[in-house]
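Omission of a single protein chain aside, the complex is shown with its protein chains in their original locations.
We call the chains A, B and C, going by the order they appear; numbering starts again at 1 in every chain.
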Amino acid sequence: MNHVLDYYNYWIVVFLMMSGFYIVISANNLVKKIVGLNIFQTSVFMLYISMGKVSGGTAPIVVEGVTQYSNPLPHVLILTAIVVGVATTAVGLSLIVRIKRAYGTVEENEFENKDDAI
Amino acid sequence: MAVLDIISSILLLLGVFFGISGAMGLFRFPDFFTRVHASSVTDTLAAMLIIGGLLLQTSFDLNTAKLLFILLFLMVTSPTASHALAKSARHGGLLTLPESRSDQKES
Amino acid sequence: MLEQHLAVLPILLPLMAAPIVLILGRNALSWGLAILVSGLACFVAWQLLAATLSDGVIRYAVGGWAPPWGIEMRIDTANAFVLLAVTAISTFVLLYSKESIKKEMDESQHGLFYTAYLLCLAGLSGILITGDAFNLFVFLEISSLATYTLVSLARDRRCLTATFRYLVMGTIGATFILIGVGMLYMKTGTLNMLDLAERIHAYDSSRTINTGLAFIMVGVSIKLALFPLHAWLPAAYTHAPSAVTAFLASTATKVAVYVMIRFIFTVFGAEHVFEDMSMDWILMVLAIVAIFKCSYMATVQSNVKTVLAYSSVAQIGYMVLGISLVSATGLMASLIHIFNHALMKGALFMAVGAVFYRMGSVDIKAFRGLGRLMPWTMAAFTLAGLSIIGVPLTVGFVSKWYLVTAALEQNHWVVAGLVLAGSLLAVVYIGRVLEAAYFQQPDEGQADVKEVPLTMLIPMWLLVLANVYFGVDTSLTSEAAKHASDLLFQNSDAISALMDSLHGPTAQAVSETSGLTGEVLQ
Partner (left out) sequence: MAEFIDLVLLAMLAITALRIIFLKDLFAVVMLFGIYSFLSALIFVSLDAVDVAFTEASVGAGISTVLMLGTLALTGRTEKENQHSSLLPLVVVVVTGAALIYGTLDMPPFGAADNPIHEHVAPRYIEESPKEVGLPNMVTSVLASYRGFDTMGETVVVFSAAIGVLSLLGVRRRKENESAESGLMEHRVLHVIAKLVIPMIILFALYVQFHGDFGPGGGFQAGVIAAAAFILYSLVFGLPRAFAVVSPTVLRYLAAFGVLLYAGVGVVSMLKGGHFLDYNVLAANPISGQHYGIIIIELGVGITVFAVMLSIFYAFGSQAERSDIK
């Protein structure tokens, strides 16, 4: 039981990550793939933020009389990672728009058949 | 102090009630326009009541000002959003339930 | 004054030049600036390599904050060596690209090409130099995003789907690395690689660390296109503009191989990775399968760019094989091959790009009779091709020599035999192209095909000459690589010594370690 209390947060986050990952590798529609990628990444962010939490701590902004702060470092890392995520999303989505224009479809198995292999 | 607390709790509870009823409406109502009507209750009335309740919980400092700003902002934007939604739906040719029924009868 | 800042300059120069190029907007100016910056970065890399060879590791605390609180740049012989290869190739390719991209992308895109190119260079340099695990992720993403842009610049619509696949795979890889780094961070509280290495083994149970290791290895394997995870590479290399392929094939995957080496040897320690997790067997099997499967795939393709792309995956197999031999010689062979393969593939892809420039196609049919029509280009292709095969007096021979020696040292007779057998397949796929070029008649109406402009020939031939030069005079490469691999193994030994002191040495571990150090001393 103690184990569950210690780790439940991580386990659910792992589940979320894997649902995102599943969407990425199983989806046939490119937009959905990108959505999956975002869910995957957002869930990884949760993993980081979960580790930075200190029970009973507060946000890492100095306030008079508070001694217990949560760890600011994971927050900084994830701020950076979120930005990286949106950058990738933007490029991925513009690729999709171009693919739609070039092939007339955004379903992976459909445009695969339209070209010779490789 | 206690009086303020009681008023604030009443406001919060009312806000929660309207929030839930808005959500119920969103699920239960038959067509788009009535649903927008239900969800706009959550957007406006519920949000305002909850913020009002929270306002009474502050000790009239910077947080009060921030909450007031949020309230002001919500009062301007949420009705506009609902309006834009409904108007776009109308432009897009969406019919209310009675209208679509009479359409069916005629045809 | 600049001397003390040498360590950040290879990142800073291209990074600041990229926005300037975007503002300039004039193609000729952008090209000049890009070459200048890349050349300067190459010079700096040379200085850094010399400095590390004479004075050892260079450390530079960015922002003046001492590590592990701040981010440090950490340059030893190994990354200075790879950095030199990357910046040198980048300069040559830039020289080449001015003419090449005229045929392959719209005039209005050229400015964006140079900007993305410089960003990619900055990212790759950053990955090599940084001493911080998370900073590595950031630079990895800079280089990846720039790479996606570069690949998608071609006119062929297939480059779009290739890029998209690359983007999805690459992002999954990067996210895996992020998970892995997170797990390490969770257990140790630090992101600095040296500090990580020290603290990783301070904890008696290591399931989280091992999972972190596994995720980092899988993530990096995607980036370096290790065998079952290589699916993105052939398509991306085939459909990217030629200059881009020449640049990426000789730098991007090499940098990823270096990242793998770095994590194995300086963060986790070779002993932990190879003996406790028996990664050496996994890597060795995958590497050998990669060599044969992808060399075979290369022999049946009709698009020459695809042939070379599959050949790249096979060659990455050789590099990983060197790592998996777990000896200083094997590691040295890998490092030498990183450098040498950059020279060969750079030259080969440039030659293929030159063919595309004149013929508008890189199908093997287009190569018919080119031996007479484009003698210089095809001569370059031939020499670089011989180098891939591993003919003596070329760099390819040097790599294979060290690799076979390393395999024999470990009594892996079979592996040594397989390395040689792999070369035979290379004979087949290079031979097919040469046969078409020299023993078949050109198609009708192609008699007026001329040689490409000098700005394309010169960088191509410089690389070919480098292929021969470093094949004859191996002192620079082997000295640097030996220095680097010894250093990496010292690091790794230091880590295992630390482990022993923390957990009490087992008899077996001690004998193994002394065996390893014995070999280093030989």
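In this section, a residue touches a chain if its C-beta (ideal position, glycine included) is under 8 Å from a C-beta of that chain, and two chains touch if they have at least 3 such contacts.
What you are looking at is a predicted structure, and each value in this text was computed from that prediction instead of being measured.
One chain is not depicted; across the entire complex it touches A, B, C. Considering the whole complex, the residue from C:31, C:96 or C:185 that touches the absent chain is C:185.
Hidden from this view is one chain, which touches chain B at 73, 76-77, 80, 83-84, 87-88, 91. Not every partner is drawn; the one left out touches chain A at residues 5-23, 25-32, 34-36, 38-39, 42-43, 45-46, 49-63, 68-80, 82-91, 93-98, 100, 106-107, 109-110. With the whole complex as reference, residues 5, 8, 12, 15-16, 18-20, 22-23, 60-65, 68-71, 109, 112-113, 115-116, 119, 122, 126, 132, 134-135, 138-139, 141-142, 145-146, 148-149, 152-153, 179, 183, 185-191, 199, 203, 205-212, 214-215 of chain C touch the missing chain.
The rule is simple: only the chains that are shown with their structure count from here on.
Computed centre separation for the pair chain B/chain C is 57 angstrom, with centres defined by C-alpha atoms. If each chain is reduced to the centroid of its CA atoms, chain A and chain B end up 31 Å from each other. Every residue of chain C that touches chain A in the complex is listed here, in rising order: 134, 137-138, 141, 145, 148-149, 152, 157-158, 160-161, 163-164, 167-168, 171-172, 174-175, 178-179, 182, 185-186, 191, 234-235, 238, 301, 303, 306. Of all residues in chain A, those touching chain C in their complex are 17, 21, 24, 30, 33, 37, 40-41, 44, 47-48, 51, 73-74, 77, 80-81, 84, 87-88, 91-92, 95-96, 98-99, 102-103, 111-112, 115, 118.
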